[in-house]
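Here the complex is missing a single protein chain, while all its other protein chains stay put.
For clarity, chains are labelled A and B in written order, and residue numbers in each chain start from 1.
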Amino acid sequence: MQPTIERLALNRRRRTRRHRTAVLTLLILVGLLFGLTLSVGQSIVAPVDVLRILIGEPVAGASFTVGQLRLPRAGLAVLSGLCFGLGGAAFQIMLRNPLASPDIIGITSGAGAAAVFAIVVLQMSGPMVSLLAVGAGLGVAMLVYGLSFRNGVGGTRLILVGIGVSAMLQSVIATILSTAPSWSLQEAMRWLTGSVNGAQSQQALPLLLALGVFGGVLLSRARDLDALRLGDDTASALGVRVAQTRMVVIVCAVGMIAVATAVTGPIAFVAFLSGPIAARIVRANGSLLLPAALVGAILVLAGDYLGQVLLPSRYPVGVITGALGAPYLLFLIVRVNRTGGSL
Amino acid sequence: MTDHTLVATGLSAGYDGKEILQGLDLAIPSGRITVVVGANACGKSTFLRTLSRLLAPTKGHVLLDGASIHRMPARQLARTLGLLPQAPIAPEGITVVDLVSRGRHPHKSLFSRWTRGDDEAVDGALAATKTFDLAERPVDELSGGQRQRVWIAMALAQETDILLLDEPTTFLDINHQIDVLDLLTDLNRERGTTIVMVLHDLNLAARYADALVAMAGGRIHAFGTPEEVLTEDMVRKVFGLESRVISDPLSRRPMMLPIGRHKMAGNEAA
Partner (left out) sequence: MTVVSVKALASVHRSVARSRRSRGLWLALLIAALVVLTILSVTIGTRDVAWAEIAAALGGAQETIGQAAIALRVPRTLLALLAGAALGLAGAIMQGVTRNPLADPGILGVNMGASLAVVIGVAWFGMASAQAYIWSAIAGAAGAALFVYTIGSLGRGGATPLKLALAGAATSVAFSSLVIAVVLPRGDIAGGIHAWQIGGVGGATYDRVLPVLPFLGIGFAISLLSARKLNSLALGDDVAAGLGEHVAAARAVASCGAILLCGATTAICGPIGFIGLMVPHLCRVLIGVDHRWLLPFSALGGAALLLAADILGRIVARPGELDVGIITALIGAPFFILIVRRQRVREL
């Protein structure tokens, strides 16, 4: 037998290096897309001018477009994408099923139902709608968690209960929309499709907070999450407090996703697809959380850019990610079921 | 290897308010192989799950070195007591060496880095289970016997002095069953690891156990050496089966031969 320990150590270093390269590449991609969104739109602003605006120098004819329109928009896209990607991936890893994303187990529809109710029935708008949506997202998550509690929470039961709750909420949304007068229908539909239109810089604050607090906690629990992928029993044998970890992950992931949903509306499939895409990129080389967050940011940035600039008529980003995500989602179901369904 | 005491006192546990274990007392012999046998639904898996903290007892305690394991920090317990559950899950595409490395989890804190000691533990586990040649292969591609050895390797990398295994030979061909039991015996002899496992096959249990536990109705029916426990009387009471117990010519351990209604010598002619 060869000097084994050296070979193992070498391979481990190689994997760590690959993981680092993947994260770095994704970061650069985010940066490039961010720059693209800032400089190339209906009008083109030279990269040099963009940089000057970013450090605060006025540039005639471009300051407003870049500083007031494009920058908040791109910033919001990045931040919400990070939230969706990180929160979604944490959920999928915890439940060991890529299909168990917040889009499917009712959290997104909970936030959506609350927002539609607030807009159409209570005739609210602005931050109150967002606040209600966050509350409802968390509420639905707790409801689903509580309803699936029986000798602890089985992942399977949680997913199925979530599907049931989600189906109910969808029909609540449909009913409210069917009674909506046309002006609030427009508003509600706009909210439901998810977009970063009309972004303002103060909207970034809740997202930053969510990323800092919830995201930080999630990343600090990355190793426990990773152990959960081996099954509850094995994770427990490895010294992970399964129930507690699950609770922390649910609160943090739902918190992030609910906040992002409240700010931008439910941008379809970003929470769903970031994890699996990131998994294909980093393979088994390391933690999935950071790459998934970056993939989320890329998806929202690219989707928004496609919808605003590249297509003949303008679409909100949610429609783009929805239309492009749906086929990938179907492909994913096929693959997951064929191979037994872990992330 | 340090000596540990693992003791269950007045242990009751169950699911859905139904008590499956009913006030069970047992001291696990340190540095030995203890095998739990019993009919289906007698509570042997529940016992193992409670012993390993997967299930909280409704009454009584599991004491490791005198301290209740259900109050101990999870990571600290996982450095002394390891468990291989019945149906562990391997994430898709994970390689053998990566899976075995996961066994180091209880030895890592938030900021600690991978060390040479970790590499040595993983390497030792791979060597002990003869899975070194599989190290870079995805776990999904392995055969049942190979996969079970890999899981045992993961438990070894955890470097615990006590190892619990829930039916480690189920679903394996007979040659792999012997393989796994021999491997566990090596481990017990070479590292002094205390092993507690549930086995289905009475004769294999009697052959490999230092101490045999027969459970019935959520209680310990008999506990002792295989010779003391595996008797015709025990088989009748625990399994409801008439049998003859003879001495296994290979191992000199007791061996149970079931008595059925047909195909018995002298009976078929009539």
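The rule is simple: contacts are C-beta pairs under 8 Å (C-beta built on N, C-alpha and C of every residue); 3 or more make two chains touch, one makes a residue touch a chain.
Quick caveat: nothing in here was measured; it's all calculated off a predicted structure.
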item: Chains shown that the absent chain touches, full complex; value: A
item: Selected residue (touches chain absent from view) among A:5, A:51, A:217 or A:323; value: A:323
item: Which of A:157, A:223 or A:283 contacts the chain that the document leaves out; value: A:157
item: Contact with the hidden chain (one of A:92, A:193 or A:274); value: A:193
item: Touching residues on chain A - with respect to the absent chain; value: 97, 99-100, 103-104, 147-148, 150, 154, 156-157, 159-161, 163-168, 170-172, 174-175, 177-179, 193, 268-269, 313, 315, 319, 322-323, 325-327, 329-330, 332-334, 337-341
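The criterion applied here is as follows: only the chains that are shown with their structure count from here on.
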item: Chain centre separation (chain A, chain B; CA means) in Å; value: 42
item: In the complex with chain B, residue positions of chain A that touch it; value: 1, 4-5, 8-9, 11-12, 96, 150-151, 220, 223, 226-227, 229-231, 233-234, 236-241, 283-284, 339-343
item: Residue ranges of chain B in contact with chain A within the complex; value: 15-16, 52-54, 74-79, 82-95, 97-99, 101-103, 105-106, 108, 110, 114, 116, 119-120, 122-123, 126-127, 132, 135-136, 140, 154-155, 158
